[in-house]
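Here the complex is missing one protein chain, while the rest keep their positions.
Chain naming follows the written order as A and B, and within any one chain the residues start at number 1.
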Amino acid sequence: MKKRKLVALLAAAAMFVTMGTGCMTTKATDSAGSGDGDGKTEITFYTYNLSIASQKEAAQKLIDDFNAQSDTVHVTGVAADVMTMQTKIQSDYAAGQTFDVVQCALNQVGYYVDNYKLPAFEDVAGQAAFDEHMEGFAENAKTLGQYRDGKTYVLPYTFSTPMLYYNADLFRDAGLDPDAPIETWDDVKECGLALKAAGHEGVQITATGDGYDWLIQAMIYSNGGDVMNEDHTEVTFTDPNTVGAISMWQDLVKSGAHTNYTDTEAQEAFLAGNQGMLVTTAALESGLISAAESGGWELKAAPFPSFEGKESVPTNSGSGLCIMSSDPEKQAAAWEFIKYVTSAEGYTTITSMMGYLPLRPDIVNDERYLKSWAEEHPFVHTNLAQLERLHRWEGFPGMNGGQIGTLLNQTVTKCIFTDCDVASEMQTAQSQAQDLMP
Amino acid sequence: MAELTISKRQIHWQNGLKHLLLILLCVFAIFPIYWMVISSFKGQTEIFNNSLLPSSFSADNYAYALEQVDILGMTVNTFFMAISQAVLQLATAIMAAYALTRWKFPGSRVIYTLFALTWLVPIQATMIPNYTTLVNMGFRDSIVGVIIPNMASAFAILSLYPAFKSFPKALIEAGMMDKMSAPGVLFKLILPNIKSSVVSLGILLFINSWNEYFWPAMIVSDQGQATLQIGLRSFMSAELTSWGPLMAAAVLASLPILILYLLLQKQVIQSFVKWGIK
Partner (left out) sequence: MSEIALSALPDLSGVAVRQQSAAKRILKRLTPFLFVAPALILVLFWVYRPLVQTFGLSIQMWNMNPNVEPVNVGLQNFQYIFTHPDFFQAVWNTFLYILLMLPFSVILPMAIAIATNRLSSRAKNIYRAIFFLPMIMPPVACSAVWRWLMHPINGLFNHLLTSMGVVEEGVRFLSDENWVLLSIVLIAGWKMIGFSTLMFSAGLTGIDPSYYEAASVDGHKKWRQTLTITLPLLSPTIMLMLMMSVLMTAQWTFAYIDVLTQGGPAGASTNVYYLLWTYGFKNFNSGLSSAAAVVFFIGFGILALIFTRINRKVAFYDN
C-alpha cells in the first residue's frame, strides 16, 4: 500500500524510457537491414550539404541517383550539423562507429590523415582505375587532397573560389562604368570611394567569420606572402608581404571604401541592393543571382582582384570526400559512390543545383552536361579560369592547428577593423602562433 | 481590496501611467515577433524593405519551407522529446524537492549544494564526454539519447524547493497523524496544493526543451529524428540565409507551443485561483 504511487510513477518513467529505447533499437536494426534483402552493400555518407535547406535537394539527388543506378551498393545520407560535425566524427571514431564516407574541409587533409586511419584512393581503387577516374579532373584540384606521401586521401568534392560580385546599377548611379574591368585592389578602392560618395556602400571582403581563413589566405598569397614556411614548421605572419596584404586591407577599410560590417550584414546589404561590391565565395552565386532578379538590379562578377603588379592567387573553400570505413567491402562500395558523385554526371548536379565549381571543367562545353547551364551562367568561366592560379587552402599542423587558424582570423579581423599597427599585431600573433606549432 | 487612504484621482493617474508603461513594454516584447510573422508572408522582392505590412500576402515561403524540411515529422519528434523531458524532469524534481524539504537527513545539505552547483557546469564542457558515453551505450542518433542526460534539472529542483518549503508543516503533521505514508503526503497533500507552481514549471521545462538546439544537433543526425530547431537551422548557413522560408518555418515551429501555452495558461490561472488553502 505504502509506496504504490511512487513505485507506479517510477515504473512509468522507466517504461517510458525503455519504450523509447525499444523504438530506437528497432530503428537501428531497421536501417541496418534496409537493403531490401537484395544483398547490396550498405554504406553511410556523412555530409553537411544535407543539413542546408538550399542544398539538401541536390545532395539527396546525388545519393538517390547513385542508388538507382547501382546494383551492388546502397548509400544512406546522414545530415551533418556544421557546428558539431568534427566533434561528432572524433567521438564516433573513439567509439568505433564511424560513417563510411565523410565530407571534410579541404584544409584538414593533413589532420585527417595524421589522426585517422584513412585508406588512400590509389590503394582502394587500384592505381590504374584511380588514374582513369581522375582524367579530366582539374589539374590544380587533383593535388588538394594529397598528403605528404603523394597519395590522395581526400577527393575534392564541392568547392569554389573567391570572386568579386558587384551591383551594376549602383555603379552607374555612382558614375562608374560597370563594364570597365575591375582588376586590382586599387580599382576596387576607387570604385568603393565613388560608391561611398554617391551615398552607397563600397566593398566588403567577407572573410572575418568562422571558417573564412581560406579567404584571408587568398589575400595573403595574392600579395606574395605566406602563412607558413615551406616545410610547415614556422608560421610567417610577419613576412613583409603578409603584413603588406593586411595593411592594404586595413587601408581599404580606413579609407571608407570597405565597409566594416559582419560578413552576414554585408551579404544582406548586398542582397538588398545597398552594397556595391562583395568579395566572397562563388558558392553564394545562385543566391545572389536570384536576389538580383527579384530586386531588379544587375549583378556582375569579376575575378578575385590582384595586388598592383602581381597576379591574384585564389584559394579554394570547400570540401572533399574521404573513406573512413576500415572494412574492405565498404571501402570498395565507398569508392563506387565517390566515383559517381565526382563524375561528369555528379558535377552536373553539384554545379547546377548547389553552385559549386565543376571540377571537371570540360563539362561546361559538353551538350550532355553543363553547356546550356553555362550559357545562362557566364560567371562560371571566370571562376574556372581561377583554378589555373589556385593555391591550396592550408591547414595549420599539429594538435593546436585549429587554435592557430582562429588566432590568424581574430588578428586579421582586429587589424582591418581597428586603427591598430598591423606589423606589431602580426608580430604578437606570430609569437603566440609559433608557440602553438608542433 | 480597500484602498482607504488613497484618493480616487490618484489611483486613476497612477493606473494610467502604469498601463502606459506596460503597453510600451508589450510593444517591445511583441514587435520582433510581429516582424517575423509579416516577413514570412512577404514575397522575395519585398523581403528586404522595411514596410510594416506586406503589399500582398504570399504563401510561397511556407510552401518552400514545408517542401524543404519535414516540419510535421520534426514537430512530432520535438514534441516527444520536450514532453518526455519535461515530465521526467518534473518527476525527479518533485521527489528531490520533497525529500530535501521534508526531512533533515545526513548529506541533505551537500545534496542540495550538488544540485545548485550543476548550474556552474556548462553544457559546453559536458557535451563531448556525455556524447561519448551515449554512443557507447548505444544511443547514438536517437531522440532517447537526447533525453537521457536531461532527465533531472537543477532548475526544476531549485524552483520547486521554495514551494515545498513554504508548505505548512502543520498540515504534514496532521497528515502523518492520519497515518499517511510519505508518498501519500506528497501526492494527496502537497502536490494538489502546489499544482500551479508545478504546472507553470512544467510549461517552462517544456518550452526550454522545445527550443534546445546544440545537444539535439550533436546527438541526432538521422533526418527522421531531427527536431524543429535543427530544421530551422538548416535555413541558415554560413554561406547564405534563406530569410523568408526561415521566418515561415519559425512561425510554424512556434505555433504548437503557442497553442499549448494558451491552453495551459487557462489551467494555470485556474490553479492560481484555487490557491490559498492555508
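We take it that contacts are C-beta pairs under 8 Å (C-beta built on N, C-alpha and C of every residue); 3 or more make two chains touch, one makes a residue touch a chain.
Predicted model only: the values in this text are computed from it and were never measured.
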Query raised in the report: Which of A:326, A:382, A:403 or A:427 sits in contact with the chain that's absent?
Result: A:403
Query - Residue among A:140, A:184, A:241 or A:264 touching the omitted chain - result: A:264
Query - subunit A, residues in touch with the chain not shown (by the definition above) - result: 6, 10, 13, 83-84, 86-87, 90, 93-94, 115-117, 201, 208-210, 260-262, 264-265, 268-269, 272, 274-275, 399-403, 405-406, 410, 413-414, 417-418, 432
Query - Contacts of subunit B with the absent chain, listed as residue ranges - result: 1-6, 18, 21-22, 25-26, 28-30, 32-33, 35-36, 39, 48, 50, 91-93, 95-96, 98-105, 108, 111, 113-126, 128-130, 148-152, 154-155, 157-159, 162-163, 165-166, 168-169, 172-173, 176, 182, 196-197, 200, 204, 207, 210-211, 213, 228-229, 232-233, 236, 241, 243, 246-247, 249-250, 253-254, 257-258, 261-262, 265, 269, 272-273, 275-276, 278
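Basically, only the chains that are shown with their structure count from here on.
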Query - Between subunit B and subunit A, distance of the C-alpha-averaged centres to the nearest whole Å - result: 36
Query raised in the report: So in the complex, which bits of subunit B are touching subunit A?
Result: 43-45, 48-49, 65, 68-69, 80, 84, 87-88, 91, 95, 127-128, 131-132, 135-136, 138-145, 147-148, 181-184, 186-187, 214, 217-218, 221-223, 226, 230, 233-235, 237-242, 245
Report summary line: Seen from subunit A, its contact residues with subunit B in the complex are 1-6, 9, 13, 16-17, 20-21, 23-25, 27-28, 31, 46, 50-57, 78-84, 87-88, 91-92, 94-95, 97, 209-211, 264, 267-268, 271-273, 281, 283-284, 287, 290-291, 294-296
